[in-house]
Structure formats: structure tokens, C-alpha cells
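All protein chains of the complex are present and in place, except for one that has been dropped.
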Amino acid sequence: MADFRPAPELDVTEWLNTPEPLSLSKLRGRVVVIEAFQMLCPGCAQMALPQLARVQEQFGRTGVAVLGLHTVFEHHETQGPRSALEAFLREYRYTFPVGIDRPSPQGRGMPVTMAAYRMEGTPTLILVDRQGRLRRQAFGHMPDLQLGAEIMALIAERDAG
Amino acid sequence: MADFRPAPELDVTEWLNTPEPLSLSKLRGRVVVIEAFQMLCPGCAQMALPQLARVQEQFGRTGVAVLGLHTVFEHHETQGPRSALEAFLREYRYTFPVGIDRPSPQGRGMPVTMAAYRMEGTPTLILVDRQGRLRRQAFGHMPDLQLGAEIMALIAERDAG
Amino acid sequence: MADFRPAPELDVTEWLNTPEPLSLSKLRGRVVVIEAFQMLCPGCAQMALPQLARVQEQFGRTGVAVLGLHTVFEHHETQGPRSALEAFLREYRYTFPVGIDRPSPQGRGMPVTMAAYRMEGTPTLILVDRQGRLRRQAFGHMPDLQLGAEIMALIAERDAG
Partner (left out) sequence: MADFRPAPELDVTEWLNTPEPLSLSKLRGRVVVIEAFQMLCPGCAQMALPQLARVQEQFGRTGVAVLGLHTVFEHHETQGPRSALEAFLREYRYTFPVGIDRPSPQGRGMPVTMAAYRMEGTPTLILVDRQGRLRRQAFGHMPDLQLGAEIMALIAERDAG
């Protein structure tokens, strides 16, 4: 399994729903599920984030880290402010930690982490294994049955490793 | 049917998705379906607005006026700007006209039209008959079967009137 | 509206969920909603009959007659016996009256009422107005919003007639 490259570190300016900042290096040793989203992206609000909440419910207690990453690459004025994201998370009652991806130094366009992962858009699901390697990156919707299996495959590497 | 009171006029600062401003007085003679919503209200984004789009699809061609009313009474900073609502409507591909309810003169709190209707919150569905009378005001979700029937009951008054 | 033909009478061998046999002539003066179905037809079990139960819930108290018609045209051995249909209705807790369409004199093939209506298959929705006229016959699925509107259009003819 030497073929998997390290998952790029999350370059986040602020964290919500967590008492202290998170990072992939801090989460080393745990399976990490990340949903990159934008609050105004319909596929995120209607499908991906409700699914992430189910992942948190199903796997959160087993040590899996479940995170959102707010990758604003359009509608910066509306989606950019921390207060906007806070309002969104409160309204939808999402309690998983969410990091705000660092805006591009050029101002507009893809934020830094999104660019490092070369994401195609939102929502994008990312799975990172206990060694911090990028094991899955999927743009769009993944069925629950498949997602549950993919997360468990990484969990199960605990004993096999 | 003399018991129905006139529907309060829409006090709107700006209209989107329509070449010119609308008003209930202009729409006299047509059945009007209005969904009062906020872009960050989950019940609006997940249930009420998709339903309103179905209403537009089903009844729009028969002369029924189908409108959204953005009644921002919380998270003013995020939801208040016209650009935020524009981004929301574009992302969700909603094409029905949407009016922005006039903010309260006191600044925060319920906007003017929302207050005139004494709405309890969002989403709130409003049905206005051809005579401009308020025939239905419902907070929360109404099943499609019932909504279809209620709209048709007002349409059918055409011939009976 | 002289163009609508009389709805063919229901030729039913047995009725379930009703103390006495029904017929369109007995139901004259009431709007009638009929769902022709087969218990082993997936579109019936998963879509049409749950919808008919919603119609019963929404309109049953307003005087609309809501009926099922078991039009067995395949798998006669399994679907044909009254006991099979009874078991199906009990398991799914359907309480609307259901008539068993009279088997073809030729034995196999389309039963008599189904043939009289020239149905294309199951599920088929039928709407009959207060004068006993066939106002709608639709093969396959009709959205709730449309169905609610179509039923109400017939109800509303009460006062206009």
C-alpha cells in the first residue's frame, strides 16, 4: 500500500464546532472523513451534509474523525464570512467540526486546501487513513452503502496493520 | 365568502427573477401562491422551495402566479444582501419571482410584510384568491396532495364566481 | 362538457373492506377515485397504493369515494384468489374498499372491467365525476400535486353545476 500519497494538510483559517484547531497531523492514528462543501451548494445542503451527519452518528463514537471543510470558491461575499457559516451550521444543527479553507492569496478562486487536493468542485468527500494517507477523493454523491464500506475498510486496517 | 379579509399588500424593496416589480394589486384576477422563506432556513431549502418549484411547474402555465418572499428575520448580515439571495436562487436554479420583504424600520426583527401577515416563522405558505383575499396561511409543511387541492379550489372559483 | 362519456360500470365479483357491494351507479352524485392495481405489481405496491391511501386520508371525509380495483391479468394462480388479496390488504393495512374485477370468460387475460376501460396495464388511476362520467384515466404515476388538483377540480363542480 505504499502507493498512497500523504493527504495534503488542511490549511484552515478558522475552526467552528471545536474547542481547538484541528489538523491531519494531530489526527494521525485516526481514520478521517472530510466533506468539502459550500453552504450555498444544493448538492451539499441536500445530500452531502445530511450524509456527513449520519457518518458522525454511525462512526463518531468509534474514533473516526468527521469534519467539514468550507471551500468557498464562488459567492465569496455571501459565503466567505465566518458569521455566515456559523449561521448555516446553527440553523442545520450540524455539530461536526468545520474548518474554513484559507482563501486564495489571489483573492478570488479556489481556496488553498481545495487547490492542494485539486478538487473538481463541491461536494467532495475525502477519506484519510490512520497513516495520514489520502485513500479516497470523490466528487459528487456516494451511496451510503458504499461509504459505510469504505470507512470500515480503513477502520479494519487497525488490526491488520 | 365575505369573511375573508384582503391579503395585505407585499411591501418589497427589490424583486428578483422578474423584469418588473410585482404586487398583489397588479395580480388581481389571478390566484397567487406565495412562499415566505429564508435562504438559511432548512425547512425552506429542503422542503418548501422545492415544493414551490413543483407548484410553478404544475400551475404556472395555467395563470397562477407563483412567488417567493424573502422574509429575513434572523441572520440579517448573511441573508440580508440582495447578492446573497441572488447567489442562492442561481445555485438552486429557482426561476420564480422573489421579492425581498422590506426590513423593519427598527432594523432587526420581522420585516414589514411578514409582520403584516403576523407570520409565525418560515416557511409560510400563502394563498390569495382572484379577488385579492387571503384564503390560506400555513406555517410549516403542507403535503402536495392537499396543496394541489387548495390551489385548484381557488382556480375553480373562476367559473362559479 | 357533453363530451365526456359515461364511465363503464365496475363488473366486480367480490368486494373487500366494505359491508356491501359498491357500484358507480350507487356512487352517482359523488366524485370517485379508483386505482386499478395488481398486488404483485411493484409500481402499485410501492407508489400507487400508498398514494391512494393518502387520497383516502385527504379526501375521504369530504365525500369522495376512494376505491381499489384488483385487475388481475397475469399471475392468476397467485393473485386470483380472494384470500391472497385479503392477506395483501391486511398486511399493508389498506382500508379502502377493493373490488375484484371479473375474470375474463376466456379464463386468462384481461378481466372484464379492465377491458371495458381499455387499460394499458397497472397501476391505472381513474377519476369519475358526480354525473358518473369518466374524466381521467392515467396509466402509471401521477404526482400528488397534480392528483390533488384534479380531484379538487371535480369536487368544485358541485357548486358550478
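First chain written, first letter: the chains are A, B and C, and each begins at residue 1.
We adopt the following convention: contacts are C-beta pairs under 8 Å (C-beta built on N, C-alpha and C of every residue); 3 or more make two chains touch, one makes a residue touch a chain.
Everything numeric in this text was worked out from a predicted model, so none of it was measured.
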Could you tell me which displayed chains border the chain that was left out of the figure? A, C
Residue, one of C:6, C:21, C:81 or C:140, that touches the chain absent here: C:81
Just one of A:16, A:55 or A:84 touches the chain that is missing; which is it? A:55
Can you name the residues of chain A that touch the chain not displayed here? 54-55, 58-59, 143-153, 155-157, 159-160
On chain C, residues whose C-beta touches the chain left out of the figure: 39-42, 45-46, 74-75, 77-79, 81, 83-84, 87-88, 91-92
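Simple rule for what comes next: only the chains that are shown with their structure count from here on.
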Neighbour overlap between chain B and chain C returns none
Skim through the chains and flag the pair connected by the most C-beta pairs in contact. B-C
Need the CA-centroid distance for the pair chain A / chain B, whole Å please. 35
